[in-house]
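Note that this complex is displayed minus one protein chain, with the remaining chains in position.
Moving on, here comes chain A:
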């Protein structure tokens, strides 16, 4: 905003810009106050806290909340992330390959798995043993969850990698090739290490996204020692007919996702300011 006094046009402009701004801001505070007041008046806080934040029900979630649920969420997520990372890199390299069928396969895979709801993939995975008699996903329930997250994550991660690989200037490959490196050697020694630096921030976001999607493991019909946060919260909520465990599970997600989100933002800023 300019601090210079603006000469009022004669006969007009009864309000200076600064005064106008003051009124607008004042109105916004009034609206906020009214909405908050209405909430305080009309919401039944006792019943709300009874159902969503009941202390003794929350206590029932401990210690399994961390020893089983969070632990499993992290197992599914990290396993899925590793699979997505490896598959994603392979699909990204295929997508920019000079071999046309590789490009087709990668493109089709990426479009399908980005286009389908992750939930659908998980539902299909439960039918795999029917479709392929005798086939069993290695690692049992963990394996199924990791497979689902990995297959979905790979499609997104492939696009992240592709963008990263294409962000490395062409001159880098040319320099490597003119030093006598083969095309593959140049990729692995010069291009991929730089691409990985570029993709660290979006990959961190990708991890957060997988962590949230790990809640879909719920639909694999897991139980007992295999439950992750969402299923764990949901089961306890049914047991006590109270939503508090779901809130507790939600908070536990936030404990992990919020710091990771900040980390991604910081990494992005650092990238922007050079090495």
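By our rule, contacts are C-beta pairs under 8 Å (C-beta built on N, C-alpha and C of every residue); 3 or more make two chains touch, one makes a residue touch a chain; residues count from 1.
By our rule, contacts and distances are computed from a predicted model.
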Answering from "Cytochrome P450", "Electron transfer flavoprotein subunit alpha/FixB family protein", "ABC-type polar-amino-acid transporter" or "NADH dehydrogenase subunit L": the UniProt protein name of the missing subunit is "ABC-type polar-amino-acid transporter"
Hey, which of A:59, A:111, A:136 or A:174 is the one touching the hidden chain?
-> A:174
Could you tell which one of A:194, A:234 or A:257 touches the chain left off the display?
-> A:194
Those residues of chain A which, in the complete complex, touch the missing chain | 169, 171-172, 174-182, 185, 189-190, 193-194, 197, 274-275
